[in-house]
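With one protein chain withheld, the remaining protein chains of the complex are depicted in position.
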Amino acid sequence: MLLIPCPWCGSRNQVEFTYGGDATLKRPPPDAPVEAWYEFVYLRDNPCGPHDELWLHSAGCRRWLKVRRDTRTHDILASARPDQALPGGEP
Amino acid sequence: MSEADPTTIGSTAPGHYGSASTALFLREATIATAWNVHGDAGSASLRAEVQRIARLVLPMAANTTSKGEGVTALWLGPQSWLLVAADAAALGDFAGARDAVNAAGGALFDVSASRIAYAVDGAPAAAIMAAGCPLDFHPRHFGAGQCRQSLYGRVPALFYRHREPPDCTMLVARSFAHDVWRSLCTAAAPCGYTVRAAAPFG
Partner (left out) sequence: MTQSHRLAAGGIVDRSRTLDFSFDGAAYQGHPGDMLASALLANGVHLVGRSFKYHRPRGIVTAGADEPNALVQLARGARTEPNTRATQQELYQGLAAASQNRWPSLRFDVGALNDVLSPLFPAGFYYKTFMWPPGPRWWLKYEHAIRRAAGLGHAPRNPDPDHYQHRHAHCDVLVIGGGPAGLAAAQSAARCGARVILCDENAAFGGSVRGAADAIDGAPPASWIAACVDQLAANGDVTLLPRTTAFGYYDQNLVGLIERVADHLPEPPPFTPRQRLWHVRAGIVVLASGALERGIAYAGNDLPGTMLAGAAQAYVSRYGVKPGTRAVIFANNDSAYGAALQLHNAGVTVAAIADARPQAALFGDHPQRARADGIPILPGSAIVRAHGRLRVAGVDLVSLGGGAARRIDCDLVCVSGGWNPAVHLYSQSRGKLRYDDALATFLPDVAPQAIVAAGAANGKFDLGAILSDGHAAGFVAAARAGFAAPARHAAPAADAVSTGPLLPLWSVPARRGAKCFVDWQNDVTVADVALAAREGYRSVEHLKRYTTLGMGTDQGKTGNIVGLALLAAELGVAIPRVGTTTFRPPYTPVTLGTLAGHEAGADLEPTRHSAMHDWHVEHGARMLNAGLWKRPHSYPRPGESEDDAANREAKNVRNRVGLVDVSTLGKIELQGRDVAEFLNRVYINRWDTLAVGRCRYGVMLRDDGMVFDDGTTSRLSATHYLMTTTTLNAVNVMQHLEYLLQVEWPELDVFATSVTEQWAAAALSGPMARKVLATVVSIDVSNAAFPFLAVGDCELAAGKARIPARLFRMSYSGELAYEIHVPVTHGRAMWEAVMAAGEPFGIMAYGTEAMSTLRIEKGHVVVGPEADGRTTADDLGMGKLVSSAKSCIGKPLLARPALTSPDRWQLVGLTAIDGMIPRGGKLVADPGQAAPIPMLGHVSSWCWSPNLDASIGLALLERGRARHGETLWAVSPLADARVRVRVGPPCFIDPEGERLRV
């Protein structure tokens, strides 16, 4: 079970969180071409190594956060608020 | 001591249950009013409005609480607080307060009936909490006046220490009340526990 540092509450057990998918996706504007929407809705990378993810602190402060997790080791490398960049930009 | 059957683990009737030791006490802590404040923690007008309504200063630090006259404010998140009063008179009319908070750029939700509070008092309290909750209840990490949200078993729960440890109060959604109470009692049965009559929150 992971230990996830919530930017607001501090480090908490994974059971308090809900996984929310890839944090690097950018929602296209409503009038964007269908290709852009297709990419946003369906296409996902499956990186081997650091992966920026969204998590919801669902049983805690109910805030969404960004978490950088190494998919090989489960090491949690960093976390940030959704409006903040994780250190070093995108992996 | 009442004549409760010590083997009916999960009963809410006052009395002693489980093993013989009498170091642990469970009871409901009654809540009359609970309002959920949302808003920008940096907004002076919001803080002033809450101060006018609840006569307390909202706690800004994570996992902390503040107290006014008959009202406790618990930090729930960077934009969310819970005002709790055991006496309905302490917080007054909801609609007026909501409009005032809305005008100050925040939100106010009436959740008075949403949660039930259970006070767990006595030396084994931390161990009983730890039977269901992954939080660290050591006094160095969770002192008096602090609160945290987490889980008890799989049920979301808000933990609050209004006194020095080991005593602890937990608030859970009312639909889960029977379930959480039974979990608490099952966890407490090996060391024995006494159910006391409900008393006001705080």
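All chains are identified by letter, namely A and B, in their written order; residue positions are counted from 1 within each chain.
Simple rule for what comes next: a residue touches a chain if its C-beta (ideal position, glycine included) is under 8 Å from a C-beta of that chain, and two chains touch if they have at least 3 such contacts.
Please read all numbers here as calculations on a predicted model, not as lab measurements.
Colleague: Could you tell me which of the visible chains the hidden chain touches?
Modeller: The chain that is not shown touches these displayed chains: A, B.
Colleague: Applying the definition given at the start, please give the residues of chain B touching the unseen chain.
Modeller: Residues touching the hidden chain, for chain B, are 7, 9, 18-19, 36, 38-39, 79-80, 95, 98-99, 102, 105-115, 127, 130-136, 138, 140-141, 153-155, 173-180, 182-183, 186-187, 189-190, 192.
Colleague: Contacts of chain A with the missing chain: which residues?
Modeller: 1-3, 13, 18, 20, 27-28, 30-32, 34, 37-38, 40-42, 54, 56, 58, 62-64, 73-76, 82-83
Here is the rule we use: only the chains that are shown with their structure count from here on.
Colleague: For chain A versus chain B, what separation do you get between their C-alpha means, in angstrom?
Modeller: One centre to the other, that is 31 Å.
Colleague: Residues of chain A touching chain B in their complex?
Modeller: Contacts found on chain A: 8-10, 12-13, 15-16, 58-63.
Colleague: State the interface residues of chain B toward chain A in the complex, per the touch definition above.
Modeller: 62-63, 76-78, 80, 134-135, 148-151, 154, 156-157
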